[in-house]
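Every protein chain of the complex appears in place save one, which is left out.
Take a look at chain A:
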Amino acid sequence: MLRKRVAMQDVEAESRLFSQRALVAMLLVMLAFGVIIINMYHLQVKSYQVYQTRSEGNRIKVVPLAPNRGMITDRNGILLAENRPVFSLELVPEQVENMTETLAELAQLIEIPDELQQSFLRDVRQQRRFNSIALKEQLNDEEVAIISVNLHRFPGVTVEARLSRHYPFGNLFTHALGYIGRINTNDLKRLEESDQLANYAATRDIGKIGLERYYETELHGTMGYQEVEVNNRGRLIRVLRSVPAQSGKNIQLNLDVGLQLTAQQLLEGKRGAIVAMDPRDGAVMAFYSNPSYDPNLFVHGISSTNYNALLNSPDRPLINRVTQGVYPPASTIKPHLALLGLETNTITPSTRIWDPGFFQLPGVEHRYRDWKRWGHGWVDVYSAIIESCDTFFYDMGVKLGIDRISDYMNRLGFGEKTGIDILEESNTNMPSRGWKRARHNQPWFHGDTVAVSIGQGYWTSTPIQLMTTTAALLNNGMLPIPHMAKTLTNDAGTEQVSTELQPTVNVVNPRNWQVIRDAMEQTVSTQKGTAFNAFRGASYSSGGKTGTAQLVKIAQDAKYDANALDERLRDNAMYVGYAPAENPSIIIAVTVENIGGGGSTAAPIARQMLDYYFSAGVNNDE
């Protein structure tokens, strides 16, 4: 502070300096204005003729044309998403002489709720006066007729026909197809980033979720345009040149309407998911999550009442349980673990252990219970899978250790996304030491491994992942990438969606595949098998694995009593099955929330799905 005061302020010199600088600034400003003036002289005087001519030419206007969105069909060509013409009543404010009068007269002709009139007037205030603004959308035929007859009385009023998306099966395909809706700010941002904005100049809707979103680029097509001559009020005089829009590609799916309907019936009144595919190529034939909702509600903008009802429903219909339902995989992963046990020689096909009904870690009092309180007696790897013995896997899991389990299951596809052709797929967790350290800042305990050994604890999966990872067991380690779309077709031709499989684990002893597949087959075919009752008398051979995921921890020595538990805390029932047992052409995963045992609830549902599959010959076309 002192030093500053020492240097005396020379007020006059400073003032002179500033004046100098201000003068320089003023000169620069004048120079800049000079540049502007020279430029203006150039534009307005020297090139006047050129621009005058081009200004006349400006009466040619380029009108973008929206392409027709591609349609979506099931595997047999049945329409699942189509475009229907809808009529809307629109007004151009600039051309309407008396807005209040016009509205009143229109309201006498057809019913126009006050709410619509208010939102229309709001739009009028916000938009340019020469824009056409919709007063009422989705007019019925009668309304179109009434307005059309009286159109001459109302200058500036038009009935516009637009194509609008329609999903004829309502809530049957919602979680697979998704829906389209008005382009919003986020969509615009995405389009701008992908340099697609110009292509959407005439488009009003965009795929929001599901296949509609995933295949947006393919379904949308390429914009066309018309060069039209317009008069000075913007009215069209004639079309000079027309470059037609290129329709989007039609998509044929692998899904089957019949299988979907069966799935919907079977899940009626339940919360759950059914997904089925061809394990040989990943073609998804059924994809259903219950409860569902009507996607048509979203196409014209869903009302907030309807939306809140969906959002706040305790059954959570907006969740796509096939890909977003994150559940403990429970016993369904026992074949996977058995393969690892065999491969590492932790067990052999003839290794037997005694199951007293519980498992104890050495030197620890705690008893990890088997689902069968009195135990399974002597069990080997076959009976451990067939009867779903927990103790056998507790023992094997602890011997394997989390590192080997985590690494191997990761390679089989657990903890990874399946890559199905929709974006709504949740992350799942294949726990490891590193994960627990990062997530909970705790070391890994043996007890954690015990829980993981029967697909509980930190291990989570989705129905679709259970299905694909089990399919890898049927394909000798080749993991299918599930896809609902089969072909994309436009005028240029048809392209096939990739059916490539992904290699996973290298098996040292190929005989081990047969061991676990035999065990899964015997789960269905032998009397002690957990799925025996469900598949008794089926006309085809099959294999599978049941699972019952525990959602609440049961106290030591307490008995699980379903009736005493709150409904939403009851066990999840699961079944992953395939058929025929040799060379399977279908694999199915069934998950039903809070309903009880996998063998008693989920397996019978899978049975009925497979019954339909074979009797209707769903996959017989190739």
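Assume a contact is a pair of C-beta atoms (placed from the backbone, for glycine too) under 8 Å apart; a residue touches a chain by one contact, two chains touch by 3 or more; residues count from 1.
Keep in mind that, in the parts below, contacts and distances are computed from a predicted model.
> Can you work out the missing subunit's protein name as recorded in UniProt? Choose among "Peptidoglycan glycosyltransferase MrdB", "SSS family solute:Na+ symporter", "ABC transporter permease subunit" or "Putative zinc-finger".
"Peptidoglycan glycosyltransferase MrdB"
> Out of A:188, A:239, A:364 or A:569, which touches the unshown chain?
Considering all chains, including the one not shown, the answer is A:188.
> For the chain that got dropped from the picture, name the residues of chain A it touches.
4, 7, 9-11, 14-15, 17-19, 21-22, 25-26, 29-30, 32-33, 35-37, 39-41, 43-45, 47-48, 50-52, 54-55, 58-59, 61-62, 94, 125, 128-130, 185, 188-189, 192-193, 195, 198, 225, 232-234
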